[in-house]
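First up is the structure itself, then whatever we jot down about it.
All protein chains of the complex are present and in place, except for one that has been dropped.
This part shows chain A:
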Amino acid sequence: MGQANKLEHQIKMIDAFKGNDTIALKEFYISNYKKIEVLILKNSGNLSDAKHIYQEAFITVWNNIRNDAFTPANNSTLSDYLYTIAKNKWMDTVRSNQYKKTKVLKSEHTLSIKNEGDKTVIELEDKKISKAMEAFKNLGQPCKQLLTTFYFDKKLLQDIATELILDETSVRNKKFHCMKKLVDNVFSIKKP
């Protein structure tokens, strides 16, 4: 693939991420998984670790693209970016106390060490997001559906209302009601 084509492909992929193009995202997800699975299995992880780390990295990439924190460069493809994030996440896991004592990492690559202060803030925020994810996971299906359509699919309220054969105000009220329920659920999760 020529550099120009490569860049064009990157831009197309970024559009797919931004527009939640399920077919393109699925293709990208499936085609990049194996490489990361191999990395994790080689470095004292199992299949469940591989899936978990890969999905976390994928979510990070998705968020960074949507927040314009990633801009394509000729030499750095989206696949490389995903791989690097997954690798860093796995190294952090391996380095954490749970793994430090028992397992040895077999990587030739060294990693840039993050500022410890920043890391704590990021970790704290990650924990809060995980808690929100857990609460959302267990929310009732109608609320889940509505909030997903609005925040994830980024559909307009009036379009959602048309689909549900409701007026926009009812949908807006329902969304607020669902959000209150979700917030309640987040606060009812006990701190680990």
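Just so it is clear, a contact is a pair of C-beta atoms (placed from the backbone, for glycine too) under 8 Å apart; a residue touches a chain by one contact, two chains touch by 3 or more; residues count from 1.
In the analysis below, contacts and distances are computed from a predicted model.
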| item | value |
| --- | --- |
| From "Manganese/iron transport system ATP-binding protein", "Tetratricopeptide repeat protein", "Tripartite tricarboxylate transporter TctA" or "Stage V sporulation protein AC", the hidden chain's UniProt protein name | "Tetratricopeptide repeat protein" |
| Hidden-chain contact residue, picked from the options A:L7, A:L25 or A:L166 | A:L25 |
| Selected from A:K6, A:K51 or A:K155 as touching the chain missing from the view | A:K51 |
| On chain A, residues whose C-beta touches the chain left out of the figure | 22, 25-26, 29-30, 33, 51, 55, 58-59, 62-63, 125, 128-133, 135-137, 147-148, 151-152, 172-173, 176, 179-180, 182-184, 186-187 |
